[in-house]
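Report on one structure; see the data block that follows.
Some chains have been omitted; the remaining ones sit where they do in the full complex.
Labels run A and B following the written order; every chain starts at residue 1.
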Amino acid sequence: MCVVHDRLEVESNGKGTREITAEVQSRIDKSGVRNGAVTVFVQHTSCSLTMMENAAPAARRDVERFFDSLVPEDADYEHDDEGVDDMPSHIRMVLTRTSETIPIVDGKMRLGTWQGIFLFEHRRAPHRRRIWLTIIGE
Amino acid sequence: MCVVHDRLEVESNGKGTREITAEVQSRIDKSGVRNGAVTVFVQHTSCSLTMMENAAPAARRDVERFFDSLVPEDADYEHDDEGVDDMPSHIRMVLTRTSETIPIVDGKMRLGTWQGIFLFEHRRAPHRRRIWLTIIGE
């Protein structure tokens, strides 16, 4: 049994979802861990993590539109000194996820057929985002 | 320290919540792990995982009605070629959970008194759902 830490740096292109499944798998390959679990952890509070259908881009656009509508940028927020997209980004993060733990079996993440791991960027401007990976197993 | 993987196959009966706490515990019993944690991971993007009150069925019905209302089936989705319940199911999954990690102490999950683990099915038709369990401990 061992612990292997690794890190991804992902350039977001402003608001939207960006798949990171292949990058996470490549770090598991590098770790040598064959059986265990990987925890994917986003080190930010204005973007988040989500699992999503990875085949239909239209489905992801619907998700993004849903959050735009549920947590609008033009609502009356008390915390409004970092831009109109700042406070909605924190709320959207709270409604989604920061960490996700995924089984590793025979060296591969045991995801469903259409299941992908996505960084969900909530800020308008591009950001460099840090995602920590903790792989525990053997 | 060891890793034990196991899998549940759960028949959902269409939309709604279905408790899986006892099935998860029985797989922990079988694993022989006495101290550690279990990660429950749903391998799908149109159903999800949630913790809920396990004593009051009315409370679960309120949760289900809330999601029906928050993410309506009759909204105007771009991704609409797999049925009116498909796109809402992905959004409801994003708003809830895919993985949950629960402590195991003296061979038992350390859940609160009224706390249960539920599969939350978002599709209208019955589905056979796969849930992966990764038990890490000693």
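Here is the rule we use: a residue touches a chain if its C-beta (ideal position, glycine included) is under 8 Å from a C-beta of that chain, and two chains touch if they have at least 3 such contacts.
Please read all numbers here as calculations on a predicted model, not as lab measurements.
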{"item": "Overall number of sequence copies in the complex as this file defines it, 2 displayed", "value": "3"}
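Definition applied: only the chains that are shown with their structure count from here on.
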{"item": "Distance from chain B to chain A - Cα centre to Cα centre, in angstrom", "value": "20"}
{"item": "List of chain A residues in touch with chain B within their complex", "value": "1, 35-37, 50-53, 56, 58-59, 61-63, 65-66, 70, 95-97, 100-103, 105, 110-112, 114-115, 136-138"}
{"item": "Chain A-facing residues of chain B, complex", "value": "1-3, 5, 39, 41, 43-46, 70-71, 77-79, 87, 90-91, 93-95, 97-99, 101, 130, 132, 134, 136"}
